[in-house]
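Right, one structure below, let's go through it.
Heads up, one of the protein chains got dropped from this complex, but the rest are sitting where they should.
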Amino acid sequence: MTDVAIVGVGTTKYGKHLDKSGTDLAQMAVREALNDARNITIRDIEGFVLSSQNPEILQKQGNSVNHYSEFLGIGAKYAARVEGACVSGTMGLRTGYLAVKSGMVDTCLVVGVEKCYELPSGSDIMAAFAYVIDRDWEAAFGSNAPMGFAMFATRHMQVYGTTEEQLATISVKNRNFASKNPKAHLQKPITVEDVLNSKPVCKPLKLLDCCPVSDGASAVILARGDIARDYTDTPVYIRGIGQFLVPENVISSLSDLTEFTALKMASQEAYRQAGITADDVDVAETHDCFTIAELLEIEAMGFCEKGEGGRFVEEGQTDLGGKVAVNTGGGLLSRGHPIGATGICQASIITEQLRGDAPKGRQVDGAEIGLSQNLGGWGTSQAVVIYSR
Amino acid sequence: MTDVAIVGVGTTKYGKHLDKSGTDLAQMAVREALNDARNITIRDIEGFVLSSQNPEILQKQGNSVNHYSEFLGIGAKYAARVEGACVSGTMGLRTGYLAVKSGMVDTCLVVGVEKCYELPSGSDIMAAFAYVIDRDWEAAFGSNAPMGFAMFATRHMQVYGTTEEQLATISVKNRNFASKNPKAHLQKPITVEDVLNSKPVCKPLKLLDCCPVSDGASAVILARGDIARDYTDTPVYIRGIGQFLVPENVISSLSDLTEFTALKMASQEAYRQAGITADDVDVAETHDCFTIAELLEIEAMGFCEKGEGGRFVEEGQTDLGGKVAVNTGGGLLSRGHPIGATGICQASIITEQLRGDAPKGRQVDGAEIGLSQNLGGWGTSQAVVIYSR
Amino acid sequence: MEEEREIMEVPPRYPNFEQTAIKEFWDALENEKLITTRCESCGKIEFPPKIICTSCYSDDMEWVDLPLQGKLYSFAEMFAVPSGFNPPITVAVVELENGVRLFGHVINASYDELKVGDDIEITFEEMNWFDYKKHKYFVFKKK
Partner (left out) sequence: MEEEREIMEVPPRYPNFEQTAIKEFWDALENEKLITTRCESCGKIEFPPKIICTSCYSDDMEWVDLPLQGKLYSFAEMFAVPSGFNPPITVAVVELENGVRLFGHVINASYDELKVGDDIEITFEEMNWFDYKKHKYFVFKKK
């Protein structure tokens, strides 16, 4: 079967876009992706995947793939809106990848978008996000996104001795990267003390352990490997995609709250397809919706041993010059997390890294193998992508 | 690439299931599909696609693919919730097909489900359905599903002389089929007069030109063609799937309100893949959400000429013994339309036909080539599947 | 014979007239002017208005007036309507002289009084919106 390459990427700034609609943001991201590629117009693209998590509640708009197709001017012989809560972006990327890989289409546009600040208040936005949680068995009792990850944090801390300071290190590192990314939502550097002193959201997690709410859109154009160079001199190839969804959704149904079990399986599958091991990864964008998530991810993907994540980040092994640079775009923690867009943005950041186009202070020297990892639910739905030039 | 076969199908009765949740209905459909196949348990299935249109609004539940995975007990190495309004089911079927076709998984469960009657009133349900319409440029002025199809009906009637009696014929035929389908929502036979005398919903469409609101779930198990006979003696193969989404969504943006332009393209693609023409189709399940829709579909798919649909149905060409039997399961008009489930149910009805298992009065003698057609939006998002033994 | 089926709510009627990249459009309506965007790069006139051309993807968009005359392209009469409206409502798609099509309410004719091709004039009326205020929007009048 054909290879699949990324031939164009685009992303809006992430943040509060009060004067832009979801379709405005999507148009801006796609415009950038079309300009990033060459010899391609919107009419040349055969497939269209839209990743958006909850436009129904956030924007009071359904049938989003058709709604967006009108505003993007795209006609498509394969089209789908793909949703899996926070992993919507990479689920969509993988679905577009399958459409190209299977020969169904030669090119596919994958757009991730979330428009949150259209709702009148922060409370309404948080209520919208709580829809991802099982309604009857968990959300009914007040559960929200920080809660589930705090449960992981508590148990990891008590079983392995992980500290709040170690978690804070992750937030500080990612903000430092974001300070060099003009498209990041939060760009002002912070210290470990800032994180520790920020107000509690859900103990043991504090405000600066949590990603902000962001509007934004990101887009990638996929093409068959054998025509990729028609559209760019620097195609970035998808070498493997692993995914796993476990039959666990309510927080009390999860088999182990010290690890992302589904991620172990997804990453092993991605490595197998790409013919690599964790040691080969030079740069990774991971799903740090909360600091504890990044820690669990570097363990599950085998960058360090289980339980060793705290020490590993403390040693700077996930910073530039460490064993593997993690979240050089600023991560969800600082770049922001417009839900459906996140997985697509990760792909665009890895593309920039593998082209060698990231700015000083963020570029990983000689990066050859990139990885992106995106999750949904309580880490119960996971996807990992491996990329190289 | 491998062939893809349907090796098991299951569907709940469609109708009001006041004491069943969406997950209850999905379990019931999957149980039937597992029992319909052999040598397979839920743990043997590698992929999982969930098609559900609007559980966010209808059930106040997001991340549905993970929510359902827990209740279905399915772990999956490819998983996605696929949504495209009323075409969600066939979008999901095609996405599962791609996952098998590309070699990513050997088997894939595709489940379509919609639970509507959890909302407290019919008004709330109708409000939920109106989310599929463009919010700012159409729904804001009161547009609803019957409205868009009534616009097609008006223009088709004025341009081609199609009559309300001809449209009524479609509803009568489909109810007659439904009277022999114990899983149909509405089973009591009706007459042309009943249709003409039913109260106006949106002129020129009356209540019996419109499908009811239904709860229900349907499931199919897909397998690689070379292992299909491990699971059934009567695999039904997917010979082609064509899809088209046009960049038109607001009713005033549609280029032609006398035809389903996207369906002409989707059906031609499906025929091309299967190596057939419209004349080869023996039995078709089409998306008759409103009577006018079935008429536009038989024209767009080439069963008759454009503008000739009214005469064609009047002559009984879409009934048993006619040129092509259409909606032998009762159609959306009578079987019901639990949105995300519809495309999957169509596949199960065609499977039954091609196995020769439909009851007398519904079975098409010697049916060899089956077709299902599903749409979203104002017919602007279309999918067509061709099946044979 | 059939079970009774209640019909119709609708999502809150939503355009935000202040926080939008097309505020000019809503402001113009308040002054009974109907405008949309034209791409300065390829000339495409689009409705609804866009910030980027859906054809050539230029972001060089200008506001232009739309003609206030057109012909009836299709129509329907809604008996089941969302709360906030009084049934029946006649709605239509109207094709303007420059080919642009609009969707809206017909204020002076019912279904049986209309036929495809009828001459239509665009005028303006106040409607209820999500902000619980009345705002002007265009409507159709059979000539």
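Observations
First chain written, first letter: the chains are A, B and C, and each begins at residue 1.
As a working rule, a contact is a pair of C-beta atoms (placed from the backbone, for glycine too) under 8 Å apart; a residue touches a chain by one contact, two chains touch by 3 or more.
All figures in this text were calculated on a predicted structure; none of them were measured in a lab.
Taking the full assembly into account, the omitted chain touches A, B. Across A:143, A:166, A:179 or A:373, the single residue that touches the chain missing here is A:143.
Note that of B:72, B:201 or B:375, the residue touching the chain absent from this view is B:72. From the set A:58, A:202 or A:326, the residue in touch with the chain omitted from the display is A:202, counting the whole complex. Residue-level contact of chain B with the missing chain is found at 18-21, 24, 27-28, 30-31, 34-35, 41-42, 60, 70-73, 118. As for the chain not pictured, it touches chain A at residues 121-124, 126-127, 130-131, 135-144, 146-147, 150-155, 158-159, 186, 188, 190, 194, 198-205, 207-208, 212-213, 247, 250-253, 257.
By our rule, only the chains that are shown with their structure count from here on.
Taking each chain's centre as the mean of its C-alpha atoms, the one that lies farthest from the centre of chain C is A. Centroids of chain A and chain B (each the mean of its C-alpha atoms) stand 33 Å apart.
Mean C-alpha position of chain A lies 38 Å from that of chain C. Contact of a single residue of chain B with at least two other chains is seen at positions 131, 135, 247, 250, 253. Along chain C, residues 11, 14, 54 each make contact with two or more other chains.
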